[in-house]
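Right after this comes subunit A.
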Amino acid sequence: MADAVIVVALLLVAASATAAVAQREPARQALVLSVLGVVLAVLFTVLQAPDVGLSQLAVGSALTPLLIMLSVRKVRRQARAKDRAR
Partner candidate 1 sequence: MHHLLPLLFAVPLLGAALLVATGRRLPRAVAETTGCAVSGATAALALVLLLNSAPPLVEWVGGWRPVDGESVGIVLVGDGPALGMAALDSLLTLSALVYSWRYFDEPPRGHAGSYPALMLVFQGAMCGFALAGDLFNAFVFFELMSVVAYALTGYRIDEPKAVQGALTFGVVNSLGAYAMLMGIGLLYARTGELAMTKIGRGLDDAAGQGGPDALVLAAFVLVMTGLLVKAAAVPFHFWLPDAHAVAPTPVCMLLSGVMVELGAYGVWRVYGTVFAGPGGIPAADLTRALVTLGVLTAAIGAVMCWYQRHIKRLLAYSTVAHTGLFLVGLGVLTPEGDDGIALYLLGHAGVKAALFACTGALLDRFGSVDEQALHGRARGMRAFGVMFAIGGLALAGLPPFGTALGKAITEEAVGGPLTLVYVLASAVTAGAVLRVTARVFLGLGPRPEDAAYETSGSDERPETGRRLSRIPDSMTAVPAVLLAAAFAVGVAPGLAAVVARSVNEAGSGGAHTSVHWTPHGILLGLVSTLLAVGLAALAVTRPRRLATPDWALPLRRLQSGHVGDYVAWLLVGATVLGALTLPGVLGG
Partner candidate 2 sequence: MSQRLRLWLLAVGGAGVAALLVAACLDLPAFGGRRHPYGERAVAASLARHTANTIASLNFDQRAYDTLGEISILFAAVLGCLVLLREARDEHRAQPQPAEVALPVRRYALIALPVALLTGLYVIAHGQLSPGGGFQGGVVAATALHLLYLGADYRALERVRPLGVFDVCDALAVSAYAVLGLAGLLAGTAFLANTLLPYGTFNTLSSGGTVPLLNAAVGMEVASAVVLLLAGFLDQAVEIEEERGS
């Protein structure tokens, strides 16, 4: 039973990692990365690593995507300001 859950979690990790690389639009990539974070947290929990799962949840699915979103926002705002100045 545990084995089956681990296999599913592993395959989900592989799939969401592929999606995170394939999604070339940064704002959407941030969302996919946070999905990857959640899936990894699940995998770590079934691998009996709750400590790691918890920090992956906090860092991988919240903090990192948040930083990416803020960067995207800054770049967009800058592009808009440039357009207006023109």
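Candidate entries met the following condition: all candidates are chains of the complex that A comes from, given by their letters.
In the analysis below, contacts are C-beta pairs under 8 Å (C-beta built on N, C-alpha and C of every residue); 3 or more make two chains touch, one makes a residue touch a chain; residues count from 1.
Please read these numbers as outputs of a predicted model, since none were measured by experiment.
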Touching chain, any copy counted, for subunit A within the complex - options 1 or 2: 2
Subunit A residues within the candidate 2 interface of the complex: 50-51, 53-55, 58-59, 62-63, 66-67, 70-71, 73-74, 77-78, 81, 85
